[in-house]
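Pasting a structure below so you can have a look.
Yeah, one chain of the complex is gone here, protein chain that is, but the others are all in their spots.
Here the chain labels run A, B and C in written order, and each chain numbers its own residues starting at 1.
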Amino acid sequence: MDLEYSDRHKALQQELREFAAKEGHRSPKSGGGRKRPDRKTLDWQALLLERGYFARTIPKEYGGYGAEPDVVEAAIIADEFNKAGLYPGIMNQGISMLVPTLLEVGREDQKKQWVETTIRGETIWCQGYSEPGSGSDLAAARTRADLDGDHFVVNGQKIWTSSAHYADMMFLLCRTEPDKPKHEGLSYLLLSMKTPGIEVRPLTTMTGRAEFNETFFTNVRVPASQIVMGRGEGWRVANVTLKYERMLLGDPNKLLYRLSRIRDLMERTAVDGVRMLDLPEYRERLLKLQGEALAWKYHGMRLLTDMANDVDSGVRRLIVKYVGTMMGHRLSSLAVDVLGAAGLSYDPQGEDKDDDEATTWHIDYMYDIGLIIGGGTSQIQKNIIGERGLGLPREPKTQAAAR
Amino acid sequence: MDLEYSDRHKALQQELREFAAKEGHRSPKSGGGRKRPDRKTLDWQALLLERGYFARTIPKEYGGYGAEPDVVEAAIIADEFNKAGLYPGIMNQGISMLVPTLLEVGREDQKKQWVETTIRGETIWCQGYSEPGSGSDLAAARTRADLDGDHFVVNGQKIWTSSAHYADMMFLLCRTEPDKPKHEGLSYLLLSMKTPGIEVRPLTTMTGRAEFNETFFTNVRVPASQIVMGRGEGWRVANVTLKYERMLLGDPNKLLYRLSRIRDLMERTAVDGVRMLDLPEYRERLLKLQGEALAWKYHGMRLLTDMANDVDSGVRRLIVKYVGTMMGHRLSSLAVDVLGAAGLSYDPQGEDKDDDEATTWHIDYMYDIGLIIGGGTSQIQKNIIGERGLGLPREPKTQAAAR
Amino acid sequence: MRFGLSDEQKMLDESVRGFLSRALPLDEVRRLAAAGSGYDAALANGLTEQGVTGIIVLEEYGGVGLGMVEAVVVAEALGYAAAPFGFAGACVMAPLAIAKAGDDGARSELLGGIAAGERRVAVDFSALAGTTGAAELTLDGDRLSGTVQNLLDPGAATDLLVALADGRMALVEADAAGVKFGLRKTVDRTRPLGTASFDGATARLLDGGRDVAKDVLQAGRLIIAADSLGAGQRMIDQAVAYANEREQFGRKIGSFQAVKHTCSELVGMLEPCRSLIWYAGYAREHGMEDAPLTILHAKSHLGEITREVSRMATEVHGGMGFTDLLGLHFWFKRITFDRQVLGGPERCRSEAATLQGWAAA
Partner (left out) sequence: MRFGLSDEQKMLDESVRGFLSRALPLDEVRRLAAAGSGYDAALANGLTEQGVTGIIVLEEYGGVGLGMVEAVVVAEALGYAAAPFGFAGACVMAPLAIAKAGDDGARSELLGGIAAGERRVAVDFSALAGTTGAAELTLDGDRLSGTVQNLLDPGAATDLLVALADGRMALVEADAAGVKFGLRKTVDRTRPLGTASFDGATARLLDGGRDVAKDVLQAGRLIIAADSLGAGQRMIDQAVAYANEREQFGRKIGSFQAVKHTCSELVGMLEPCRSLIWYAGYAREHGMEDAPLTILHAKSHLGEITREVSRMATEVHGGMGFTDLLGLHFWFKRITFDRQVLGGPERCRSEAATLQGWAAA
């Protein structure tokens, strides 16, 4: 354990406070991630990249700051941004999922081409994984990509393509080798959403908003060079992406931020003149969640250390998505209860506008269910934890499936 | 819904109060079930049978009182006995499990021979079901019973035979048709524990007490007539017994009684001079459990009505063991917490003596885990609820198991 | 002697459920939810014909003259159908308040209209129920002033019934002078809540004392709990059906223990709740001593259980459960609404503690 601030850390902290004082006014209020970043957000993002407050450890040649990984630095930055109420930078699927995937398994030219524009917020990506018939059984994807000369020709349908309606690019899992066994017949392609033959239809969820899409492909031509790793290696690449997606879905900072918002809400909300924070039944729930969230915070620091040291976190990492999303739901459940009857109001304003507090919490409360399900349901996560993390035997092949 | 007291019910209530006043002094303090009933207990049992306060609906020809089933009568009797602190009668495996099994599927001569002496507490039974290699997979029982003339010859081993060391008789699930498929090769025999070739060895559990036994059979000869139903029908009979065992394990009266004891404990126990009942964190737990237990109480009344009306309760009955045993554990968990550090004392006195309060609760806290596991684990119960109760598909046969 | 529904009660149940399943296929729920008024004339007329509006109104006033057991049966059916219809406030609390605290004139003037579906009374008991957005009301003679935010069943309301913290109740006409009345959309689009401000509006005082007002509140809580039971049962039924139908990894998903056991847990949680609701209805109807306690536990226990049910049943449906496509969310939101109105689980348990002398009042 070594978490003390060195002089360098103290200097960074000081620097951040000066930055907040001097540049803080340039921060956008919130950056979305559900919409294309606006000019103000892009400028802010550029500033963060320049200072190394975002993508701090991504090499300079790919547009990052090129710093050595340092858990405490990361914590200081998150902390100071949090305290000053500054927007910490864009988080979208390209940045959180594709960029680390390319850095891990992409070709040099792919890293050069895509990492910088993506982390600058200029290239927006969407994810082409799930299909209507294969949700949990991702490897059963049936969207075809057949080689025709030096292009793949894509036909099929994807679902849950969240930002497809404004994305520039998609990372797509598709079947290129139909004769090979299920997991060996997939490839991972990068394609422009402007390619002819792509149709995007909005998909409304239980929140009442169209946060997702269905995407249809009809003879969509993708240059064969736009494959990550080789043909038939798509399942391997997809699992790298899933690894980062699942880390993202269990992010402790998000949960801690949520906890502090709930505490504020409990201070502001009263029943019969008594603050909710002073009602022991609610306070006890808040405290239980605080204990969980603190454990989760330090677990996250441990994972960052693993990553910085190239240590395989094993089962520690595999639990992130399952545990984090369930905790998120318990938090939003408490918020919804604190809001109570008066807070049943619900009137989402659409992607580009801010929602009122009650609506925001109810969206979270429902969206959390989507997060529990998406990116591999909790049931799938528990299979993975048990089999890959603990070495428990896979389910034996069934007679039907063996046929 | 019809739960109002008729004049007949009011009369019964009055009668019970007079009975309590006049005969109450004859009640044993507690009757065990873990030991052979003593003279006082047997006399009390005989009195209850005579008055119809026990085995009220069992036909007269089998030693019961022969009353029509009546949910309210049953509730009145339980309630008045509870209030007066009277011992409600012997509950052992013979009475709770074998008697209803015989009444449901036994031969007339078997009912005549065994029901009366069993409900009088004179014949003590133990259960020969589980084997070391087949706990959850009960139908995989390997204890053999081979026909030799007009006797079965039993060889093998049983485990969890709880009262085997003082029982008169055993109901035994054994394999009589080894060539038939697993579930069709079993038979259900009744045998005297005095038959030569039976060895009983105590089995110590986590409570530190030897509540169970292992029972070994070496060429134990059982008259062929002592079979319930026919050869190969043992699985069917065993399931009838299991049905009653599982009802017993989720008994709401036991849970309500436990709840009231915990409330008392919370009134008597203080931390820093404050009663536990006045600490909201503990009180909230008690209240949550009260809600659960009340729902369970009325669910139990509904099941009794089903039974009285010969209605198949279906999934309502199938949930009893799983839900009831888990609730029991939550209750004893609260008790153990209320006892706290001072209540960590643990000194079980053995089967024939009373334990102090802390020891009793810790025994319950651990024994509850045994109940969650025994009689079909919660996992097995959930298979049964899902498949038999909700019509969900069985797990497909695996390639290995199909071999 | 019987714990369970009588043949007559079963017939009522089947009749109301039959009507609702015909009247409210998913598309119709969707259409009415989009409209969002919590009221539909055709549906309301049909339910009036079913006797739902007059279920607890005495026959002498034009009602059906049944009791709280029948009312919870109806409420469960309405929850099961996610019916955009106001029942707890408009058809139970309001007529109960009038019957218990109104004079003969009020009864004969109002109850018949309620039973006939002509008067629709929105109800706010927040001042007594321990909810957020509590009513702030003053009553000076017959002049009502102040605001309420949580009017139950405001859809097409003709009258507003509000309770004051001291237990007095006041009934005002929705379009009377000095009344500003509106709907606010809730997360449950089948049931909005109402807001109203009163500026010296003329009110009819219903003063039966605080006990009567609390009794009316308890009746409402029971009905809301029964509604959530129906919504929870619907979600379980849909989860079981989906598990029997959807295939992944070459198998019906219900054959996986993960899914099967989830369904089993759901039933294990919810099924005992039905007995609790039935008993609470019976105890309330027969004035049994344990009625208030049982109702408080019904509201709190159902609130806890159905929240879990709403999450787990959605999870069984995987991504499809999260979309709008199957409409499962209408029941999710119904459950969300039921938990919060008229006092949440924590509040009801706290009242249960006080009632039993386990906590100071």
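The criterion applied here is as follows: a residue touches a chain if its C-beta (ideal position, glycine included) is under 8 Å from a C-beta of that chain, and two chains touch if they have at least 3 such contacts.
Fair warning: this is a prediction, and the values are worked out from it, not measured in the lab.
Undergrad: What shown chains does the left-out chain touch?
TA: Every shown chain touched by the left-out chain: A, B, C.
Undergrad: Would you mind spotting which of B:R56, B:R120, B:H165 or B:H362 touches the chain that isn't drawn?
TA: Residue touching the absent chain, from the options given: B:H362.
Undergrad: Sort through A:L190, A:I319 or A:A341 and give me the one touching the missing partner chain.
TA: Going through A:L190, A:I319 or A:A341 one by one, A:I319 is the residue touching the chain not shown.
Undergrad: Pick from B:Q13, B:T117, B:N253 or B:T398: which residue touches the chain that isn't shown?
TA: Checking each option in B:Q13, B:T117, B:N253 or B:T398, the one touching the absent chain turns out to be B:T398.
Undergrad: Which residue from A:S187, A:T269 or A:T305 sits in contact with the chain not drawn here?
TA: A:T305
Undergrad: For the chain left out of this view, which of A:G66, A:P88, A:G232 or A:P396 touches it?
TA: A:P396
Undergrad: Spell out, residue by residue, where the missing chain touches subunit B.
TA: Listed in rising order, the touching residues are 130, 134-137, 140, 159-160, 203-206, 208, 212, 269-272, 279, 281-282, 329, 333, 336-347, 362, 365-366, 369-370, 372-374, 377-379, 382-383, 398, 400-401.
Undergrad: Could you please point out the subunit C residues that touch the chain left off the display?
TA: Residue positions of subunit C that touch the missing chain: 256-258, 261.
Undergrad: Kindly note down the residues of subunit A that lie in touch with the hidden chain.
TA: Interface residues of subunit A facing the absent chain: 1-4, 6, 9, 70-73, 263, 277-278, 280, 283-284, 286-288, 290-292, 294-296, 298-299, 301-302, 304-306, 309, 315-316, 319, 322-323, 379, 381-383, 385-387, 389-396.
Going forward, only the chains that are shown with their structure count from here on.
Undergrad: Can you compute the centre-to-centre distance for subunit B and subunit C, using the mean CA position of each chain? Integer Å is fine.
TA: Here the centre of subunit C sits 40 Å away from the centre of subunit B.
Undergrad: In angstrom, rounded to a whole number, how far apart do the mean CA points of subunit A and subunit B lie?
TA: 51
Undergrad: Send over the residues of subunit A in touch with two or more other chains.
TA: 281, 398, 400-401
Undergrad: For subunit C, give me the residues that contact two or more of the other chains.
TA: Answer for subunit C, listing residues that touch two or more other chains: 251, 256, 259, 346, 349.
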